[in-house]
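Let's turn to chain A:
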Amino acid sequence: MTVALSGKEIATKIEERFPGSVVKSSPDSLVVKSEFLLDVATFLKTTPDLDFDYLTAITAIDYYDRFEVVYQLTSIKHNHSLMVKTHCYGRDNLSLPSVVGLWRGADFQEREIYDLMGISFDGHPNMKRIVLWEGFEGHPLRKDYGT
Partner candidate 1 sequence: MEVAREHIYSDADLDRVEGNQIEALKAHSQQPFPDPDEWLDEKLERNILLITVDAALNWARRSSLWPAICFPACCAFELIAANASRFDLSRFGMEILRASPRQADLMITAGTLTWKMAPQVRRIYDQMAEPKWVIAMGACAISGGIFTSSYSVVPGYNRIIPIDVYVPGCPPRPEALIYGIRMLHSKIARRSLGTEAK
Partner candidate 2 sequence: MKFERYGIGIAKGLRVTIRHLFRHPVTVQYPEQRLNISRRTRGNELIWDKVKCTGCATCAKSCPQGAIQIVTSTSMEENKYEVEQIEVDTGYCISCGLCVEACPFEALYMGYAYERAKYRRGEVVQANEQLLPSPQRQRSGYMYPKIADELPRQTLLIERITEEK
Partner candidate 3 sequence: MILNSSLNSIAYSSTLPPDWPGGFWWHWLLFTVIIIVFALTLVMGFIWIERRGMGRMQARLGPNQAGPFGLLQPVADALKILLKEDIIPAKADRIVHWLAPVVAFAPALMIFAVVPFGDGAMLADLDIGILYVVAIASISAIGIFMAGWGSSNKYSMLGAMRGIASVVSYEIPVVLAIAGVVLVAGSMSLNQIVLAQDIPFILLQPLGFLLFFIGGCAEINRSPFDLMEADSELTAGFHTEYSGMKFAMFYLMEYAEAVAISAIIATLFLGGWRGPLLPPWLWFVLKVIFVFFIMVWTRTTLPRVRIDQLMALAWKFLFPLALINLIVTAIQILVWPDALPWILVPINLAIMALLILLWSKLFKLGWGRVEV
């Protein structure tokens, strides 16, 4: 059984290392500030008893006032998982640090979020539209698309 680690416990660990990085934490997830995202991700991947070596999925959700980007992390070594979130405010010119350097599985998923949600990821080697064509107007998965 994959153990879903408590967001609260991990949050305290992260706070120790990077003070002020965690915005919110709940038993099933934790929210980090976007500027700390890359540091936290590196920490989660490399800390020996965490070892989140497997990035299951990245999702972005549009809550009108903010975009929430969800990282589902799994450790194949210890068989536990964690949901890390980060927020992104505004509607235009959004950007987040890319985690491609840590987990290359993020490659297509970040491009997809860029394409459909319009959040660009800094440091991604090939940030361009993936499923839609160049010249398509708007980002369809946004809630205000087409209205």
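Throughout what follows, a contact is a pair of C-beta atoms (placed from the backbone, for glycine too) under 8 Å apart; a residue touches a chain by one contact, two chains touch by 3 or more; residues count from 1.
Picked so that all candidates are chains of the complex that A comes from, given by their letters.
Since the model is a prediction, treat every value here as computed from it, not as a measurement.
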Complex partner of chain A (touching, any copy) among 1, 2 or 3:
1
Report the residues of chain A in contact with candidate 1 in the complex, numbered from low to high.
128-129, 131-136, 140, 145-146
